Every structure is written in structure tokens, then in C-alpha cells.
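All protein chains but one are shown at their positions in the complex.
Chain nomenclature is as follows: A, B, C and D, assigned in order of appearance, with residue numbering initiated at 1 for each chain independently.
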Amino acid sequence: MPYLLTTIIFLPLLGALVVALIPGNCDKIIRMTAIAFNAAVLMVVGVLCLLFDRTSGSMQFTETHPWIPQAGIHYTVGVDGISLALVFLTALLGFLACLASNTIKSRIKEYFIVYQILMTGMLGTFLALDLVVFYIFWETVLIPMFFLIGIWGGPRREYAAWKFFFYTLAGSVVMLLAIIGIYFLSTPHTFNMLELAYSSPLLSRTLQAILFLMFFFAFAIKVPVFPFHTWLPDAHVEAPTPVSVILAGVLLKMGTYGLFRVCVPFFPEAVAMFAWSLGVLGAVNLIYGACAAFAQTDFKKLIAYSSVSHMGFVLLGLAAMNSTGFNGSILEMFNHGIITGAMFLLVGVVYERSHTREFSAFGGLASTMPRYAFFLTFMALASLGLPGLSGFVGEFLSLAGIFITFPKLAIISAIGLIAVVVLFLVMVKKVLWGKPKEGVVWSDMSMGEVAVIMPLLILVLIVGFYPDAILDFQKHTVDVLVKTL
Amino acid sequence: MMNSLQFIKPELVLTAAGLMLLVCGVFGLRRKPLGLIALMAIVIGFFSLPMTLDSSSMVFSGMLTNDVFSFVMRALVLVATGLAVLMSIGYSWSDHDDAGEYYFFLLVAAISMMLTVSATNLLMIYLAIETLSIVSYVLACSFKKDLYSTEAGLKYFLFGALSTGIMLYGISLVYGLLGTLSLPAIGLKLAAGGIHEPTLVLAGLLVFAGFAFKASLVPFHMWVADVYEGAPWPVAAFFSIGPKAIGFALLARVFFGFPAFLTSGWEGIAVFLAIATMTIGNFSAFHQESVKRLLAFSSVAQAGYILAGLAAGVLGLKAAFFYIVIYTFMNMGAFACASFLSSERAPLESFKGMGRRAPGWALVFSIFLLSLAGLPPLAGFLAKFFVLVAVIDVKQYFLATAVVVNSVVAFFYYLKVIKVMYFEDSPDSQPIRIPVSGMIVLAICLSAVLLFGFWPQLIMNILALIFA
Amino acid sequence: MVNIAHLIPVFPFLAFWLNIAFGRRLGRGSAYVSVGASLISTVLAILVFMGLKPGGGSYELATWITIHDHPITLGIIVDSLTVMMLLVVTIVGTLIQIYSIGYMGGDIRFSRYFAYISLFMSSMLGLVLADNLLMLYIFWEGVGLCSCLLVAFWYEKPAAAAAGVKAFVTTRIGDTGLLIGILILLATGHSLRFADMGSLPGSEILMAVAALLIFLGAMGKSAQFPLHVWLPDAMEGPTSVSALIHAATMVAAGVYLVARSYVLFAMHPLALQTVAIIGAISAIMAASIACTANDIKKVLAYSTVSQLGLMMLALGAGGFTAGTFHLMTHAFFKALLFLGAGSVIHAVHTQDIRQMGGLIHKMKITGVTFIIGALALAGIMPLSGFWSKDEIFITLWQSGNPLLFGAAVLTSFLTAFYMARVIFLTFLGEPRTETHAHESPAVMTFPLVILAVFAAGLGFIGSPWCHGAFQNFLTGGEEAVHLNYGMIVFSTALSLSGIGLAYLLIVKGFKLPGSDCPCRNWFIRLVENKYYVDELYDVVFVQTFHKICEAMKRFDQLHIDGAVNGVSTIVAFCAQAVKRLQTGLVENYLLMQAGGVLALLLFILGKLCRIF
Amino acid sequence: MNEAVFYIIAFLVGAGALLSVTVRDIFHGAIWLALTLISIAFLYFYLDAGFLGVIQILVYVGGIMALFVFAIMLTAKIGDRSISQVNRQFWPGLLIAATLFVVLGKVVMDGPWMRLQAGSPVTDLKTIGTSLVTSYVVPFEFISLLLLAALVGAVVIGKVKK
Partner (left out) sequence: MIPLGHIVALSLFLFCVGVYGVLTQRNAIRFLISVELILNAANINLIAFNKYLGSPDGLGQVFALFVIGVAAAASVVGLILVIAVYRLRKSVNTDDFNTLKW
């Protein structure tokens, strides 16, 4: 299957073009077109998953075409176990969020155009194997997101959009410097990530450390790692529901993906050097995020901060520097995407009905919206890492991994996990339990809303019960990665 | 001699057309046909350019040179002027007559710019720059009953007069030191050595200041915003691409590149000025409420990036050249969009709701702005990227940092315009019509920005020729 | 037949999904789904029991996940301990579900209730069957979740909702210990199988720590001091839930865990001692609180804590069989007591024993079965509680630690006292308030009777009269158990004296502690207020946590976000300043230009001069 | 003798220049400028550039000075001598000019010209004429375009539509 990955990357862009050609007043057709294109992407990704050789840990489906050969820039894409899970996640959430976009009522055409461009950017980021191409896709995400938050967002959308944009941009320009730097430091000069994975570990420790820190800065902002996280609550809260889903589900993963794709293979010594700090940051993320989330009075903000908390596990797994930790970390990315995506969908459900996200407006929803109560409880439990659901597997693997390397951190994190539990239980209590508010008559979730969230629920169960469903894909890649350390 | 005449064929075409325009203007030909004549002349000139390639490398006894650089720059100058003419045709002039003279001035500017880039003698360079300046003063003052336009013209003149004075004084010192003004001869003399260096540096610096004025480097940029704001949109657009490209071409030819004049020691100043230029340009644009001024300062900042390229060796020269080409199109596009979408002063509020009033043009404008800001995968990004690559290659890490920090700051004001267009609604929902010639300008610029962004080889191959 | 054991939890699990998905359509039918599933499980459990080979065995279904290159399998362990627990859980569970049909009859979320119960059954059975710690942990959390959901089943009541959260969080604190213990075992021994626990390669101290951490998990689940606070609050849930989860099965899971990983504990005296001490403290403390409680369910709840403490005490003192035996008998009689209490509450709509009285006349079956259960708990021969308690006494006596033995004795005495107090106040005497109490329907009394039979008779299988059949079944040994007459006399006398004291205080007019007793002193007030543990926790943990969270939120907004916004403010300010350079006056521009030339000149000349 | 002539001329040039930018009355300034320009013409004669001297007088004194006077007459109100002719940045301006003088002077004085007393062949008119139509034919032709453009520009701006 030549051009399979290229198809995946540019199919959404084609969708954007097609949507752009449809007259602006045909809302329904635009919506259907966008959904169709996203479904097509999902299907192609499905084919990719089927064709993917799980027994191999190397890059597959690679394509290379010279783009600017004078500057050593080639359009190179490929997929391995680490990226495959994220590509699948992107395609899935992209499709579901597209379905959930019926809450968008204004400027639909522009919305879907921008949305499709965003998809291309995200998929490209996960598939690119040339640092410049990677950077280009990475940046491509920014502007669509800026629009999606700024036009279709909540009351403080402008502030949030600015903040998101500049925070991320500040990180990525530093990455750009590092990309160029590593180009000149590598012998022979190259932007190819696979070649760099061979040549850059030979750099001196100091150089590795400097370059690592530069890349890390960019990724840390995207993840986000404490103390670079404050864009996230604002952006998540102000973004419309489907965009929040994408933001939390996919965009944050770009940062952690970068850590795995760039930092670990390129600078193994530096990563080892900073492993302890990474672990501490992970633990801080975990606990700080949970605590800050707990104090929020805004439903969506709470979920946003809980994302900060969850990403702590990814960092912990990374800091473990062993296959268990890496597996856990990557799985946690996938899980977080699914669970938090679902969470934002659920917040959106009540927001649609109440037009507020303050906890004080909710309460007793379990009585009036039983279906909603089930889904919210389920996802909250998955979020807090209830064994048997997907969240647990990733968290446990991360903890098990870091326990070998830094037992103290693992213990602190495990204790910090209590805060996460408290957080979500209290959230369930505030929203679902108690007496229903006077005069509140919100209809229960419609079948459409259930249909959007159902696949996520099923995935949570599948991964929870049978984690190898995902782990099988990434195992060998992780092994290869660990061997290079 | 025939050979030499062959070389200046495009200039001769333009001169003839200019004179014709004057005559036709006097006989009351309307604005549009006049513009078309000018345009036709430029097109003819453009297509007669390849014929000049056959000439020998030195023409008019070494006054002009026939190298790839001058060829390409002449082409660029013609394109820039052509775009400005096209834009002028579509522009809604109010309270302005003398259309024939207007186009005549544009053509004279084009001629002088073409001679500048192919000149290899400081005397010729001085004359051409001075001509360009004088014509520019008059162009800036196009609305002679307008408070803004006249003030712009006068400010431009006052600033320019001092600049050319300083430059002339510098040239006179160069003459005194080296006894010649021909660049190849200067190169030989310098290579031979034995020149009193402080005086040489002094003379060079004064000449540098004159070029920097054209390239609008800090602190020789102060006129930019006021002149652009006061001048009519097409003139401002022209200023922002034509003379600026000339400034850089001169800097490249005389100070950083070709037959080397004072090759060493300029990098330090260039680095310093590059940082100052981009920073002050960006910071000044930050709070602008007038899109015209904003774009003016943006063009100053862009000059900083180009200069950063010049400061970075051969790779940097390539990058700077690449940047200039890209810049010509994207900046022209941005100016053209802004002029057609808004009024002469172009306050930011007038762009409110443009995303709905003129969705297509708002998108095009956004693309130009984002390209200026350096967003991948647009051409502006690649330009910045190559500059950065060159800068890092020569280990100017501080400069590299300044470039990226500045590009972050710059994003703010470019996005501010886009934000106003898309995020805010306007009370006025009347759709906006753009004249055909305006569309052509935008189409050319847009396709260039996209084409060069996705297929930079086009320029790369030329670069390979120049630096062969 | 052993290899069908893994099917046991499957049916309740299916019932859960059926009830969740189609609950509203099923209506009352959902009860039958759950009870049916439960019955199938019971039958399967009995089949497994019948087919059990001596020494048991385990088998693996699949590899669940690979950690540190070592597979964690989905393994099933089937040995006598498991089978015992299986039987207890399925039988008690089925009976309680039948009871619930009547008890929960009018509830609007009838099917949801049964869904949760089924999920609980499934998790609990899975927990019992798990052959390694990680699997156990998974189901362990599952039962915790069900406990939480069922405690908060009437979430409209704020107290119930809060209790649900408290139950989950408190047990979760213990579970964190368990989790870390698992991590230690994984990191050092690479095996989590109970079968391998005797031969783990880790260092002595590390293994002891692991054992203690595992015990921490057990403490949370079994509501041992200092993690006992959730259990009394959990009484906000339906009484049938209290009976099933908070008396018979889930809370016993802690004891089960210790018993299950007993090898590990046995190797480390420190761990074992800790278990004993914690058990002793919990036993005495909870028993004393039970004496002053006036809510019938609270009395039973504290009694549960106390009895669980007693089991822990026994385990800690080396009495593996004693602890598990008591676990089994306790499951039946405590379930019976709760169901009886539920029946009473169902009838009189109050839980305060001071407002009851003379109920035995109106509710004969309930009364009689309740009294049987109470006597069994108090340890009156020959009811089941007597035998298991007797076993514990003997173990402790033999362990030679007088303090531990004293603790058991004191607990036993107090137990007899407070159970007698409940009976005197509730069923005997005269009604203190106007009630229209009536006997509960058959669907509720039927389980009571069955349970009463078990409560009365189950003890025999562990009695010398059966030659210690239970003990031998459990350990696989052939030892005969002998009658220890001294101990029988002693413990009977102890129980009777407790009942006698209660009789004196309550029936004979001595004022009971807890009402307006003139002899209130600081100690009684302390006990009445449950030793102020809740208040202490509220101040030390809950409020501190809230404060920390608030502080972090503020820190986030003020400092971190402040720094971010500060940067943008600085940039904006600088931009404003730079913009002001453009004064509009051309002379200023010229000055800048000339000054610029001069500055550059000085700069470059300065550079040159250094060369010269 | 020769030297003395030079210094007299130099004094005239310097003093005239100084006065032309310092006297309060702009009209007087223009007169002083004329004096300076004439003195410079004499300097040209002194430097054996007679043709240039003539041109200087013709173009500058005859042409440009006339323009200046016209412009002054058109714009300046004769009576506003009371207003200061110096703007607000007098001191910084003076400082920069003075520093420039010192720095440039120092550099140039250190340079190779200080002692140079050459007697090279005089450039005669014929050389200039030949140069203009051979080596410098492009500038020579081009300056006509410049003058035309300037002329047209002046007309365009200057003419007032009725």
C-alpha cells in the first residue's frame, strides 16, 4: 500500500477543500461531507491498523520524497507502534468530535474547513519522520486551533485563544532552533529522524542536554508540564465541546509523542540525566493538577486540570526509562485521549442544556438524567483509574515502571493518586448526587449523544479488560526504543 | 556599444513608455489606459530581459554588469513595479489627477532601480539611488492637497536628503582612499591591502548608512511608517517592496557578497542592526491601530530578518535572497489586500467582520499576514527557516534567538488583524468588491506565496546559479 | 469440576449489564435476573466445592498483561479457603438478594439496585478466585466501587452521598498501600501469585514492608483502626447492602486478603504482630463505641468493625483457622442481624433503638431470628459464634500474649453487653413510641429463617463434635480438635456476665449510658463521640486537603498565570515605549539617524582600536 | 602665497557656512549660503577645476540660490524673526555634530592624506568631456532622465488647479 500514510494525512485537507467548495448555506451537506471525510480517514486508519505488522518494532509504510533536497529536507513519513496508537486515536476522536459538532450552530462552513486542516496537522505530526516536516505539521495545528477557540468558544474565548497560541508558539520556536541546531551537529547533516536517532546519541553530554532541554521546552508546553500548564485550563474551558475533545484528546499527546519520538531516541544520555527531574515533574503534575482541579468550581476547568494530572503519569512512565514505564506511558496517552475526550463530551452535554458550567447549577442529575449519570460515572471511574477500566492499566504500568527506577517517586505518586480519586468522586457527587435542583428540566442524553460516546466507552472496557489490544501494537517498538537507551 | 545597448533594452522600453505616458497624460488620456500602457511597457521589458543575457559580462565600459544577480534582481524589480502598477489601476483614486505623470514616475523608479542593481560603479549607484529617491518623494506626495500625503513627501525628502548627503560624503572619501569608484577595481585595491583602515571603515559606514536608508534598517527606518501612511496605498506597497529590495541588493553587492568591498567586520554591525531592526519594527507594530502603519512597521521588521541573513555568510546570502523574493510577493499581497478591503488610513475597526463580508479576500489577506509572520507551510516560513539555518550555521546563536523571539512577538499583531476580521462582527455587512486588476495582483502574490512555500526549488535553482 | 470456577463471577456480571442496559424495561424482573444469576453461581460454587481436590489448585485462563517481562495471568485459584469464601458469598448473597426483593420493593431505582448488587457479587467472587495480587486488586477496587455506589444509593440524601464518597476514599487510602505493596513485590520478586509468596527473593525488611502495605489495604477494606471511620457512615445505604457488603462479604475481604497471603505474613513476625495489634485496638475501640450507639445499624456497624478486629487479632496471633472460621460464622450471623434490623426499620421507620421496644410481639419471626443472631454474636453456646470465638480464645491463649488475650476477652464481654442492650431495648420491654409495626412479608422473612439456621448451626462444623471438620478442610490436615472445657466455661460466663450487666442497667432501671445518665463522665463522652476520630480526621486531613487545594488554585492563578500574563504585559509595555520613539517630528528622526551613524562609527572604531 | 589663498578661501567657506545655519533671519542665511558657494567656486579654481568653478557659480548661485530666495519669499513671513530658529533638540544636535567632527577629524587626520602634496596632471575640460561620453555615458544619459523627473515632479506638485 504505497501512499497509505500520505492518504491519511491529506485526506482531511481534501475534505477542507471540498467543504470550501460547497455553498455556505447548505449546512446539512457541509456537515455530512465533513463527517464522511472523517469517517473515511477513520476507515483508512483502520486498514492501516490491520495491515500493520505487530511483530516488528521498526518503521512501517515509510515514504520518502525529496522536497527541498538542497536543504536536506525530504517529505518522509512512517508509522510505528508509538505513532499508530495516536493516529488511531486522532482518527477516532476526529470522527466522533465531528459527529459531536452539531452543537456548532454558527459559521459552519468555516468551522469544518478549519477543523479539517487541524486534522491534517495532527495526523501529519504523528506520522512525519523529517524534523522540518514534523515542525510544519506541528505548527499547522496552531492557527486552526486559534480560530476554533477564538470564534466558536465561550465568553473569554479571545483571551484563551491568544494564550494558547502564544504559549505553544513560544515553545515551538525554541524547538525550531533546536531542530536546526541538531541538523548542523549531526554527521552527515540531516533532518531525517531515523538517521538522527543513530547519529545524535553520539553527541557529547552537554550538547545532548542543551538540545534536549530545548525540545523538552516545546513539548512540555504542549503536554503541558507544570509550570507551563496555565494555557490549558483557559483553552479547554473556552473551546467548544468538540474542540475541547480534540484539544485534550489529541493535542496534548503531540507533546508527549514528541518526547518519545525525539527526546528519547535522540538524547538518551540527556534523558537519563534528567530522568529524575522528569519524574519529579510528573509527580508534581499529577498531584498539583489534581489538587488544583479539586478547588475548581467550573466543571470544565476541573476536567482540564485533571488532564494536567493525568499527563503526569505519562511523564512518570517516561522517566522510568524502562519498557514497562514506556508502555504505560504510551498507553496512558491513548487512554487519556479516550477518557478525557469522553469527559469533555459529557461536560458538553450538560452545557448544552444549562449554558453554565458552574457546579452550583448542577446537582441531582442522576435522578433526572439516568443515562447521563451512567456515562459520567463510568468515565469518572475510568479517569480515577478504577481497575478493569482502561485508565488503570496505563497508570499501573507507569507506576510499576517508575517504581523500579525511582521508588520514592512512585510511592509519592501513588499517594497522590488519592487526590485524583477524591477529585472525581466529589465531582460525581456534586453533579449527579443530591437533590435535583428546583425547576430544572433537562432532557436526558439523546441517542445521538449516546452514539458518540458509546465507542469510547467500549474502548475503555476493551483496553481495561484486554490491554494487549493496544499494547500488542506498541510493544516491539518500545522494546527497540528501550534497547537504544 | 550595440552590445551595451542591447543590455539596457528593458530600460529603454520603459523610458520610451514613460515619455509616451507624459505626452498622453497631457493629451488627456484617462487613468486606466495610461495604467495599461505602463503595464504593457513593464511586461515588454520583462520579456525582453532574457535577451540581455547574451551581452558580455561588463557593459558600458564597466559601468553596469551583466550577471545572474542583476538579471534576477531586475526581473524582481520589474515584477514589483508591475504589481504596483496593476494595483494602481485597480485602486480607487480620489482627488488625484496627473495619472500620466504618476505612471511616469513609477517607470522612472523602475528604471533607476534596474540600473542600481546592475551598476558596478558607486557613481552610477549614487545617481540611480538619488533618482529613485527624488521620484519617491514626489510619489509619496501624490495627494498634494492632503495633509498626510504632503507631510509624508516632505518627511521622506528631509530624511532622504540627509541620507544621500551622508552617503555621498562617504563615496567621496572612498574615492579619496582608493582613487576609483568601480566595484571590481575597489575589490582589487582592497585585496592588495595597505589601505588606512579606520578611514576605510568610516567611508564604508557612511555609504552603508545610505543603503540602510533604502533598506529601512534601524535607525534609518524612522521615515517608513509616516511615509507609508501618508502615501497612497499603491505607492506605499511599492515602497515596501521595490526600494527595499534595492537597498538589500546594494548591501549584498557592496558589503556582503560579490566583489567584496570591506568584506570583513560588517557582520558585527549587521548582527546588531538586524536585532535592532526586527525588534523595534515588531514592537512598534505591536499596538498599531492603523493597519497601514502596522504593515509599515512589519516591513521594517522583515528587513531585520533579511539583514540577519546577510550577516550569516554565503548560506545567509542565499537565505536573504530567498527571503527578498518571497517578501516581495507576500508583502505586496498584504498591502494590496488591505488597500482593497479598507480605506486610505485603514483603521483596524474597518476590518471587523471581514470574514463574513468578503470571506475569500479575508482568507487571502490572512494567508499573506501569516506568511509574513512565518507560519508553516507558507513561503514566509521557509524564508525565515533558511535565514535561521544560515544564522545558526555561523554560530550566531544570539541572533537566532532574537529572530525567533521576534517572530513570536510579530505573530501577535498579524494575528490581531486576522482576529478582528474573523472574531468580530461589523455593523456593515455590505459585501466588498475588488477590481479585476486587484484580483490579478492578489492571484499572482497568492500563487507565489503558495507555490514557493510548497515548491521552493523554483528559487533554489536560481540561487544555485547566482552562487555558482 | 474445579475448572468451571471462573464461570462463577461471569453470570452476575452478565446480570449487571442486563440490568444496566434494560433495567427500565425489565422492571421488577431485574430482581429475578440478579437472583437467578446468583443462584447459578451458588450452584456452581457448590459444584466446585464438591469437586475440590485436597490442597486445591489453580489454573490460568490467559495472560492479562506483561510487566517487567513477566506475565501477569488471569489465574484462578481454587482451594479450600476460596471455596469457603465462594460458598459464603454466594449463599449469603443470594439470600440477601431475595430479601431485597421485598426490602427494596418500592424503590424507584429498583433495577439499578440489582445491577449494582450483581456487579458486586461478580467482583467479590472474582476477588475470591484471583490467584495473584494484581487480579485481586482489580476486583478489590470493583467491590469498593460497588460499596460506594450502594452506600450512596439514596444519593438524594446528602449524608448518603457523602458517606459514599467517604467509603470509597477511605478504603482507597488503604488500597494505595496495597498498590505500593504490589509494586514492591513486582519490582523485587516479579511474581504476584499467592502460590509464590512463600519464596519471593526480596530482602527481609522489604518483604516485611510489603506485607505491612498489603495489610494496609486490608485495614481499609475491613475498616480497621485508623481507617474504620467509613463503615459507620456507610450505614446510610440500604440495610440489605449493609448486610451483604458491610457485614458479610466485602469487609471480610480484608481478612481474606491477610489469610490469602498468610505465608508472607507468617514469615515476618513484625507484620503479624502489627496485624494483631491493629486488630486488638479496632476490636476494643469499636466494641466500646457500639455500647453507646443508639442507632441500631450503627451498633451493628461498630460490632462489625469489632468482630473484624477480632479476626485480625486471631490471624495476627497465628490463628489462621480461627480467623477464617470466625469470618465464616460472622458472615452469616451478622448478615442475619442486619437483615433483621432492616426488617425492623422497614416496620417502624426509625433506626433509633430508644424509640423501639416490645417489637417481638408484633414481629415474631424477625424477633426470634434476630435474637438467635445476637446470641450467636454474643457467643452463647452452642450457636455458631460461640465456636469460632472459642477457637480464637484458644489461639490467643496459646500464643502466650496476655495483652492480646485480654483484648479479645474485653471485646467479647462488650459484645455480649451491647447485643443484649439492643435486644432489650428493641424487642423486649414495652413499646416506647406509637408504632404500627407489622411483620415483614415472606420474601424478607424467608432469608432470615435460613440465615438463622446457618447462624445457629454452622458452628458445629468447626466444633470438636465434628472433629474439627472445618479446620481440617481448610488446612488439609487431619488434626482432631478437642473440647477445652475450661475455655467453654470461661467464655460462656463472660458472655452471660455481659448480658447480665445489660439486664441490670436497662431492665432493672439503672440508667443506660447514652441517655440522660447522671454518671456521665469524660470517658463516656469520649466513647459516645467515637473517640473524636472523625473530627480529628476532618481537621487534620479533610480541611487541610481543602486548604491545600485552594492554595494551589490561588497559586496557579496568581503566580504561575501571573507570571505568564506578566510577560505579555511587559512586552506590551515595551512595545508602547518603543512606539513612542516615532514622535512624528522629523527632526527627531534625523537626530536618530545621525546619532545612529555616530554610534555605529564609535562601535566599529572601538573594535578597530582594540586591534591596533 | 598659495597657502594663504587657500586659507582665506577656507575661512570664507567655513564662516559662510557657519553663519548660513546660525543667523536668525532665513533670508540672511540664504545670502551667507550664496557667499559660501561662491567661495567654494573659488576653491575649485584654486584646485585647477575651473570648469567646475564656473558651473558652481552658474548652477548654484545663479540657479539654486534664486530658487531658495523664491521659496523664502513664498513661505517665510518676514516678521517672524522673534520666533527661535532652533528646534528643541539644539543641544543633542550640536553634540552629535561636534562629536562627529571630532571623530571624523581624528580618523582623517590620522589617515594618509595629511601629508599628501601631489602635483598630478590637471584634468582639463577635454578629459571631462571625453569621459562624459565614453566611460560615464550611462550616468550622463541617465541624469537627463533624473532632471526630467525632477522637473515633472516639481510641476506636478507645484501646479494648483483652479
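Rule of thumb we're sticking to: a residue touches a chain if its C-beta (ideal position, glycine included) is under 8 Å from a C-beta of that chain, and two chains touch if they have at least 3 such contacts.
Since the model is a prediction, treat every value here as computed from it, not as a measurement.
Shown chains touched by the undisplayed chain in the intact complex: B, C, D.
Checked against the full complex, the candidates B:L162, B:V235, B:M439 or B:M460 give a single residue touching the omitted chain, namely B:L162. Panel shows chain C; residues 579-580, 582-587, 590-591, 594 of it touch the chain omitted from the view. On the side of chain B, the interface with the absent chain consists of residues 123, 126-127, 130, 133-134, 137-138, 141, 144-145, 147-148, 150-155, 157-158, 161-162, 164-166, 168-169, 171-173, 175-176, 179-181, 225-226, 229-230, 293, using the contact rule stated above. Against the chain not displayed here, chain D makes contact via residues 2-3, 6-7, 10, 13-14, 17-18, 20-21, 26, 29-30, 33, 36-37, 40, 43-44, 47-49, 51-52, 55-56, 59-60, 63-64, 67-68, 70-72, 74-76, 83-90, 92-94, 96-98, 100-101, 104-105, 108-109, 111, 113-123, 127-128, 130-132, 134-136, 139, 143, 146-147, 149-151, 153-154, 157-158, 160.
Methods note: only the chains that are shown with their structure count from here on.
Looking at the partners of chain C and chain D together, the chains they share are B.
Among the chains in view, A has its Cα centre nearest the centre of the complete protein Cα set. Among the other chains, D has the CA centre that is most remote from the centre of chain C.
Rounded to whole angstrom, the centroid-to-centroid distance between chain A and chain D, based on C-alpha atoms, equals 71 Å. Note: centroid distance chain B to chain D, computed from Cα atoms, is 31 Å.
Rounded to whole angstrom, the centroid-to-centroid distance between chain A and chain C, based on C-alpha atoms, equals 37 Å. Residue positions of chain A touching 2 or more other chains, listed in rising order: 166.
Of all residues in chain B, those that touch two or more other chains are 198, 202. The full set of touching chain pairs reads A-B, A-C, B-C, B-D, C-D.
Chain C makes touch with chain D in their complex at residues 587-588, 591, 594-595, 597-598, 601-602, 605. Across the interface of their complex, chain B is touched by residues 24, 68, 70-71, 107, 110, 132, 135-137, 139-140, 142-143, 146-147, 150-151, 157-158, 161-162, 165-166, 169-170, 173-174, 176-177, 180-181, 183-184 of chain A. Residue ranges on chain C touching chain B, taken from their complex, read 571-572, 574-576, 578-579, 581-582, 584, 586, 588-590, 592-597, 600-601, 603-605, 607-608.
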